[in-house]
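The complex appears here without one of its protein chains, the remainder shown in place.
Right after this comes chain A.
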Amino acid sequence: MGCSSSVPDRSSGRSTGLNNGENSEGPDAKNLRVKLVLLGDSGVGKSCIVLRFVRGQFDPTSKVTVGASFLSQTIALQDSTTVKFEIWDTAGQERYAALAPLYYRGAGVAVIVYDITSPESFAKAQYWVKELQKHGSPGIVMALVGNKADLQEKREVQVQDGTDYAEKNGMFFIETSAKTADNINQLFEEIAKRLPRPSSS
């Protein structure tokens, strides 16, 4: 299985691979809590990414302790802050698209996922980016994620397309594989680092 071993073989170049071994929640440390909403077409692997992220840190067999659509996970950063992600999954089918605003309202982070083997899902991701730019919370941190990076031979969306689009829209971009756990931790660590810090600290 090896869920916790994430080998960044195709790093975006920006992730700095933190070690999450010491995942202790210091009660007096600067503890951030952030609502993260997952958007993307049905079947692109939104929930797999989160499950990999949450389970990868622990025993992969502990299935009963996690929910199916709401998950929370705390990570520790090098500067001794901890970030607790409260991850809100959304239904990706087209018929439920109109309900998304109920979920992303008040979210500090939006992770928009597409499948690198499906150009339709990439188009859908761009739709979500535009919608969030219009209606999302101001200052929302957005990440564009190309999932299923293990399916190289079926790739239809080039890395460059993702990078370009993300750059144009001031987003963080990464390709992941929920299947091999590739870049999963990097995704969340990078988001954590981009979160606005409370000004008092």
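The working rule: a residue touches a chain if its C-beta (ideal position, glycine included) is under 8 Å from a C-beta of that chain, and two chains touch if they have at least 3 such contacts; residues count from 1.
Criterion: contacts and distances are computed from a predicted model.
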Report task. Match the chain absent from this complex view to the correct UniProt protein name in "Elongin-C", "Protein prenylyltransferase", "Elongator complex protein 4" or "Vacuolar sorting protein 9 domain isoform 3". Result -> "Vacuolar sorting protein 9 domain isoform 3"
Query - Contacts of chain A with the absent chain, listed as residue ranges - result: 38, 42-43, 46-48, 50-51, 63-64, 66-70, 72, 86, 88-93, 95-96, 98-99, 102-103
